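Every protein chain except one is present and positioned as in the full complex.
Coming up: chain A.
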């Protein structure tokens, strides 16, 4: 693609607009036009994937895509594609295709699908906006939009429990948004800019107000990233339908928080400034604590989705911890986990949804013998679980290995200990589930079994987890290939930070 191709500045906006337009079209379609709606959904997600692919290629070649206009005096709306934004946008585009397909199957025969898919598309649009935001203000805009777009998805079922979860969710996230806004307004009053800049735009020395701003921004983002003690909403939000949980955990909400923390540390404060002024160490401790705490809570859960939720609390903090190491390999490990965790976790949630929809199983102790009844799903689940534990050569192993090396490089050996403890805990809560799947015989009937033809479940539900599980293997085995997540994270760190 040519350097000065006239369409270039518009590509980020087009990527954003595909999901926005899809949302509007879906809202406008009558409830009973299921076929057309599925078509619009899939077409939009594929189109978006195509646009993102073009931009990934361009960014790899060193192009920059940028669109901006002034909204308010001094405040610009900026969309921009750089390696970091491509990482997150790519993740959301790929997983949107799969989750859409999954959701089509999952929600067949249920009411209010027009509303569901409309907000679903808005949710993906927000994620894309977050990824492509070129300044803190644009980021905030889409960050808040994400909150509003996910609320109807969380309360989708309209039950008491769902409404209560939605209430908790909205209280947490809007309060987080308010902290973020305060931090952002203060930052602007202090520095006069909000534009994400390589190496950060905050200039030393560290004043108390800058330290408070940093704390406000991290707290505001930490709510969505489910950092302890701001994680309370996440396990409750599990009442949402499975595709929503999958998307919330893998791409949209928690990742938006983690991605925001990466942006604030790297492009607002600058990683070296933050490290040298001692801002990162407390954050590293908090992340390490959250990793251990989430795993311990996961051990105690009986409900499969709740267990996965606490596992997310733990895993997302890997990203933050890797970032806080502030050494090249540590950052690579943290950033690559942004993708790895997404793909592994979405696999696990898809599988949990399949057990619930096909067999009526929600609790871990009801899973005995599910491996025989649903082999493909169970293999996918096992791969996801092993990946989380960090079994070589799966994706999770790559993360933990790189981060471990990074910790040694940064001279923070205690982090290696955290990684080891966490892996043991991961094994302690995932292996019993795997054991039940494969090695326990079935003695009772399934709680609510549904049969769909020859396959173990509906094909819309079957293929997404199989594909993501294959990806978990592939990105681990092929980690050193040119466009693997690992290589991209290395490119990013080499090009942008810590040269």
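Observations
Throughout what follows, contacts are C-beta pairs under 8 Å (C-beta built on N, C-alpha and C of every residue); 3 or more make two chains touch, one makes a residue touch a chain; residues count from 1.
One rule holds in what follows: contacts and distances are computed from a predicted model.
Here one chain is missing from view; checked against "Rod shape-determining protein MreD", "Carbohydrate ABC transporter permease", "NADH dehydrogenase" or "Cytochrome c oxidase accessory protein FixG", UniProt names that protein "NADH dehydrogenase".
Here one chain is not drawn; of A:83, A:166, A:241 or A:353, the residue touching it is A:166. When the omitted chain is restored, the residue from A:152, A:257, A:334 or A:404 that touches it is A:152. The chain not shown here is touched by just one of A:14, A:46 or A:185, and that residue is A:185. Among A:141, A:281, A:364 or A:428, only A:141 touches the chain that is left out of the view. One chain of the complex is left out; on chain A, the residues touching it are 27, 70-73, 75, 77, 111-112, 114-115, 137, 140-141, 144-145, 148, 151-152, 155, 157-159, 163, 166-167, 170, 174-175, 177-178, 181-182, 185-186, 188-189.
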